[in-house]
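Of the protein chains in this complex, all but one are displayed in their positions.
As written, the chains take the letters A, B and C, and residue 1 is the first residue of each chain.
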């Protein structure tokens, strides 16, 4: 079981990343830091003559990496009660991959297991629930099984260390991941 | 009452834009087409020394325009059960404006009235509800009053013309807007 | 196409009922007024020896009526941001019907079309969205197709007459229902 953590934070070493790293401590995994990639917003050419056009950015390489893994952890801070724009731009581009015959995108994605880690400062355990529901719709569409999510309460750097519930969850995930072959 | 329509589509003349234009037919308003602007994802420097840094893109000019209006229509297609990455990048940057003393951002935004128009192809009247809830949290945080929303069902170009409910709503909005001084 | 309106109001001629009647004006339909029925809360005997026991109330007769119709309109006021207890007690009892060999409950219910009408006083177009999502889960479980919903804003008697959007929707439904054979 190969694990990738897709990190949508715009801040280095933020709470979401820290919490994700707790869940993955001691394990081999591929961090995919979206902030370090150039991924442009989708240009919706679904209905244009010729369809989508190749885009000169890092998206295809990111998808190649993603597709090599079995477990995908979507780690995004709660920005304005949703996923970060970095993460959203990445997901929006899936519409292009769905139509890209090189990838067998949907078939391959449907075999993966999805996890979500998200941290926010304003009552996220309530106000990030629409985000969890959105991820559920996303995963359902693409056929990926939505395993679990952790919502952490954190605002300033390292706040997450005070959220006992989130930490306990991350440790439990760590045990689960460790027990997988 | 000055009206701005903030358009988050990545497709020119898409269903969301078409529906928004129905709501605004015959009225004076400012279209703000995010696709035509360069707005980079937020670089979260809230907790960094020196805080946020000036960004050489169109965001500040867009905010200047936005702040001159009383009614803001957020028009975004439903992409992956949420707002488009273009729209999300724009909203994410509000975190920067909140800390930018030039703007009095929160005070001014809290005097505006918000409307949402969104169109999607996969049962949006159910599956876009988390997006509406997200907008509610956004507007509540910034203090803007969330007036109304229209969710249209549309996938291929001009599909929206078949959604009688959405069209009736847009016409009703048009009457409301027309009656405002 | 036979239509039943299942009314969960505890108030006679409340806004929800009035709005439902607008949608059904001039049409033949069966009103099922839950307030006039004796339906006791479910006694969860799924895991008990012998399973569910017959209950001496009106529930079975109500289900018999329900099953004779093709279109079911679930009409409930928003009470405390959810369906009324009267409506909830009725739905809870479906767990019993699912295990009652007399009914072929799930197979028959899965052939019906569901509509929801609900009215509330405290920002229902936002705060009743969890109720719509709940109905979606309910209908999905039972296999019924969730056609449409109307959320009306109304508190005091006849307030609904001031909600132009809800009235326009009800009239559109009326046209749709009228055109069905």
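One rule holds in what follows: contacts are C-beta pairs under 8 Å (C-beta built on N, C-alpha and C of every residue); 3 or more make two chains touch, one makes a residue touch a chain.
This structure is a prediction, so every number in the text was calculated from the model and none was measured.
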item: Omitted chain - touching chains that are shown; value: A, C
item: Chain not shown: contacting residue from A:48, A:126, A:156 or A:180; value: A:126
item: Contact partner of the left-out chain, one of A:30, A:110 or A:165; value: A:165
item: Residue of C:95, C:147 or C:176 in touch with the missing chain, whole complex considered; value: C:95
item: Touch residues of chain A, complete complex, unshown partner; value: 125-126, 129, 132-133, 136, 146, 148-149, 164-165, 168-169, 172
item: Missing-partner contacts on chain C, residue numbers; value: 9-11, 14, 35, 41-47, 77, 79-86, 88-89, 91-92, 94-95, 122, 127, 129-131, 133-134, 137-138, 141, 156-157
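Heads up, the rule we're going with is that only the chains that are shown with their structure count from here on.
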item: Neighbouring chains common to chain B and chain C, by label; value: none
item: Centroid distance [mean C-alpha coordinates] between chain C and chain B, Å; value: 34
item: Length of the line joining the C-alpha centres of chain A and chain B, rounded to whole Å; value: 24
item: Whole-Å gap between the CA centroids of chain A and chain C; value: 38
item: Per-residue overlap in chain A, given as positions that touch at least 2 other chains; value: 133
